[in-house]
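Worksheet: the structure to be examined is printed underneath.
With one protein chain withheld, the remaining protein chains of the complex are depicted in position.
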Amino acid sequence: MIIVLKRGATKEQINHILKKIESLGLRHMVSKGVERTIIGVIGEEDILRVQPLEVYPGVEKVMPVLAPYKLVSREFKQEDSVIDIKGIKIGGKKIVVIAGPCAVEEKELLISIAKKVKAAGATILRGGAFKPRTSPYSFQGLGKEGLEYLKAAKEETGLAILTEVMDTRDVELVAEYADIIQIGARNMQNFNLLKEVGKCQKPVLLKRGLAATLTELFMSAEYILSSGNEEVILCERGIRTFEDATRNTVDISAIGLVEELSHLPIIVDPSHATGRRSLIAPISKAAVAAGADGLLIEVHTHPEEALSDGAQSLLPKDFERLMKELGRIAEAVGRSI
Amino acid sequence: MIIVLKRGATKEQINHILKKIESLGLRHMVSKGVERTIIGVIGEEDILRVQPLEVYPGVEKVMPVLAPYKLVSREFKQEDSVIDIKGIKIGGKKIVVIAGPCAVEEKELLISIAKKVKAAGATILRGGAFKPRTSPYSFQGLGKEGLEYLKAAKEETGLAILTEVMDTRDVELVAEYADIIQIGARNMQNFNLLKEVGKCQKPVLLKRGLAATLTELFMSAEYILSSGNEEVILCERGIRTFEDATRNTVDISAIGLVEELSHLPIIVDPSHATGRRSLIAPISKAAVAAGADGLLIEVHTHPEEALSDGAQSLLPKDFERLMKELGRIAEAVGRSI
Amino acid sequence: MIIVLKRGATKEQINHILKKIESLGLRHMVSKGVERTIIGVIGEEDILRVQPLEVYPGVEKVMPVLAPYKLVSREFKQEDSVIDIKGIKIGGKKIVVIAGPCAVEEKELLISIAKKVKAAGATILRGGAFKPRTSPYSFQGLGKEGLEYLKAAKEETGLAILTEVMDTRDVELVAEYADIIQIGARNMQNFNLLKEVGKCQKPVLLKRGLAATLTELFMSAEYILSSGNEEVILCERGIRTFEDATRNTVDISAIGLVEELSHLPIIVDPSHATGRRSLIAPISKAAVAAGADGLLIEVHTHPEEALSDGAQSLLPKDFERLMKELGRIAEAVGRSI
Partner (left out) sequence: MIIVLKRGATKEQINHILKKIESLGLRHMVSKGVERTIIGVIGEEDILRVQPLEVYPGVEKVMPVLAPYKLVSREFKQEDSVIDIKGIKIGGKKIVVIAGPCAVEEKELLISIAKKVKAAGATILRGGAFKPRTSPYSFQGLGKEGLEYLKAAKEETGLAILTEVMDTRDVELVAEYADIIQIGARNMQNFNLLKEVGKCQKPVLLKRGLAATLTELFMSAEYILSSGNEEVILCERGIRTFEDATRNTVDISAIGLVEELSHLPIIVDPSHATGRRSLIAPISKAAVAAGADGLLIEVHTHPEEALSDGAQSLLPKDFERLMKELGRIAEAVGRSI
């Protein structure tokens, strides 16, 4: 931690700060420059991080030296984390594709979509039983019934299941059905929910919030890991910017940054990130080329009739074609799909 | 709803869309322009809003004519909603000031702060017993114990109590202690929590999310109203932008817009909006001048020792001075504080 | 300047950096912490700022201690700069109101508007002869003819004139007519234009760019001051965010921050900042309450016929009423208007 003092900070002010530092069991190093005096603090930075040093008289600003996250950092664990879901490995050489409808609607429809995405190469089925919707008047999901349909689709196809949980009270229920529990973008900082999924034994797919920095995404993952669950998959799904031609702006740099800064796998959701069907293919390709460990793609056989987000779903035949194209790119970067 | 067709949309495509519209019990009006054909849909717009019309062949874009919110709109209810908390009226001529520490820490400290903010003119005490913190290693709040301290402070001072709820499982408990239940920015789209506070009989202060548009804030309020609770107070607390000199950017225009578009009262939280003690006074003054119905200000007697957000707390003496200055501005705009 | 090294930076890497620092005539101070080694550099920070230290092997990040601007900083000059335009003082106790149409259109119309804004209390007339328009098909301004009309309005009313320059080739011409030269938001980082107005003897009103941080606004002002012109007025006119209910988002905190960090006066343009006539009054009031030194308001007698931005212009009678309300708020904060 570096404490930059105001020009003209007094001796008393400096001593007051130094005493505080000592009282916390840390060492300090004062450096008087031409324009500013600076105090370097040596020792566990976390001890200082929670102190409101900015309010001490004479302090201009406080600059942390280390990142605030630990367990999720590459520095803490150098080798890549690979999440193993009954043989499907997320974070390894093979890129994992999770596909399916936005919301679970009807049982037969779900099974039919599941079969199609499986045939095209997906290994995990997505589908929401609990749906976070901006409007109280929109379809809110089938709840437990939807989970039952997912179970049926799983039994029929052998696909693993990814589905979202929105409420601390539902974590146990959802964990019974899901192979991967999804925390949606709007719940990325629902800290109680993070702690709750941190206590369960299922892998968690954590979506980046609409206005979350990568550091905050890491801090939310840290909640899960520090609660005891190390199986976290990060998901880039677009952030909110002034550009209105797309629903959100995919932060494609996040892929490279996550790889640099964390050991956790990262996947990309081109459907929610853009909200535009025509962009799913180019964004999926970009994600694979940039090093993503997986993709989360909406596929629907009847987008015109979808109860949620039909406009961003691919038709099965388009999905099939895309999977082939992605295969070539995966190969070009030394991976497979 | 206006449906703009692609250049060269075929007769079949147009008929397909018209049939859909008719099947929903709506009427249509086709207008062939020089460059585009447009379909106007007459009838309940909400019926169409949930249909994924963008995926119909031949459709270029769909433009809703009406706002998606109803119960919260000025159009639905023309007169201002005034929330009455045992005689403290939010949304009336008198501007309400809610003050206190960010987090509830110690009982005596809380009571001492409560007395000071009361003396300066605040009528409601704020203080978090459940704290949403970005880091799992930060102080997470005292929980039920904190609620007990708030109760003690209320008994001692007569101030009403505002405190946050973060978990659907805690709504009942928090509602026992709070006079106003706060939904924090990070939970603005925690839809299950919104429904839960919508079912209880306590006024709700709903903070705008860090990346929420005003329309989304209204939709979240609509969740609460449509669940049966009409006592909602909106709170502007800054949005996230590229500017990094302040923690967030206060959207001061939100005050005027809320007044135009909704009947609900709006208050401003200058402490969280800026994260900088020196800006609390100018932002508070601006908010009152712009027509805000209230302010939510952090005050702490020992910011150096605060367990949460000390850097954005005012000292009681500064708060006292500010209250006087605000009184003059309130008067200048025909209100009191 | 603080240089944070990567974990495991080698002795050779450290020595390589230290030599570089010494070769620039600066001193260094190495501090080995538990997790990182840090190098503090003592001496003129500007010498180091232009060195690409981040690319030196072993460097994790470089953190400057000082702000990059000098001449515009409060630290450089403690007392407020007051710009005197023939007796109209910007930056003093009296709040200055600059009003008029967005674009100069017809001579008689301009004079008629000028008379009305003067009667209501404005002291400076605004009006664009050169108009930066997003579309090449929009009205681009009358050019020199427009400047002549402004001159006529000035002769008729005695109001000082503010008008924009967009091209280095026009600076001399515009300076002949204008009492204050405006640099528009889109030209805030047109560095050659900044240098050119920096060489002329007229006060400059510098608008903040749509995506400019305050630091960048200061750096652009620094271009003008360092070119020899100290008479710079800063102007907050909204920044671009995801919120689409207003054209831009007024950063009301900028007023307090500019006062803290710089000696230059700051005014607010509520018309461009919001693009919504109904918000001009609340934002103007907020600006005055927050401490702005002036306002830039669009007024037009026939907004329906305006060739540019009619939707954000006030009618003279609304402007007159607003001026009265602003007078009361100015008084409440110890100023006049």
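For reference, chains read A, B and C in written order, and residue numbers begin at 1 within each chain.
Criterion: a residue touches a chain if its C-beta (ideal position, glycine included) is under 8 Å from a C-beta of that chain, and two chains touch if they have at least 3 such contacts.
For clarity, every value in this text was computed on a predicted model and none was experimentally measured.
Asks: Of the residues listed, C:81, C:112, C:168 or C:301, which one is in contact with the missing chain?
Replies: C:168
Asks: Any idea which of A:152, A:289 or A:315 touches the chain not displayed?
Replies: Considering all chains, including the one not shown, the answer is A:289.
Asks: Contacts of chain C with the missing chain: which residues?
Replies: Its contact residues with the unshown chain are 20, 46, 49-50, 52, 54-56, 68, 132-140, 166-169, 186-187, 189-192, 195, 209-211, 216, 219, 222-223, 226-227, 240, 277, 303-304, 306-307, 309-311, 313.
Asks: List the residues of chain A that touch the chain left out of this view.
Replies: Those residues of chain A that touch the unshown chain are 211, 213-215, 239, 241-246, 249-253, 255-257, 260, 273-274, 276, 278-279, 281-283, 285-291, 325, 328-329, 331-333.
Asks: On chain B, where is the contact patch with the chain that was removed from view?
Replies: 2, 4, 7, 29, 31-36, 38, 40, 42-45, 63, 65-66, 75, 240-242, 244
What we mean here is this: only the chains that are shown with their structure count from here on.
Asks: Between chain B and chain C, what's the gap in Å when you average each chain's C-alpha atoms?
Replies: 31
Asks: Could you tell me the distance, in whole angstrom, between the mean C-alpha positions of chain A and chain B?
Replies: 26
Asks: Distance-wise, how many Å sit between the C-alpha centres of chain A and chain C, to the nearest whole number?
Replies: 38
Asks: Using the touch rule from the top of the page, what residues of chain B touch 2 or more other chains?
Replies: Touching at least two other chains: 211, 239.
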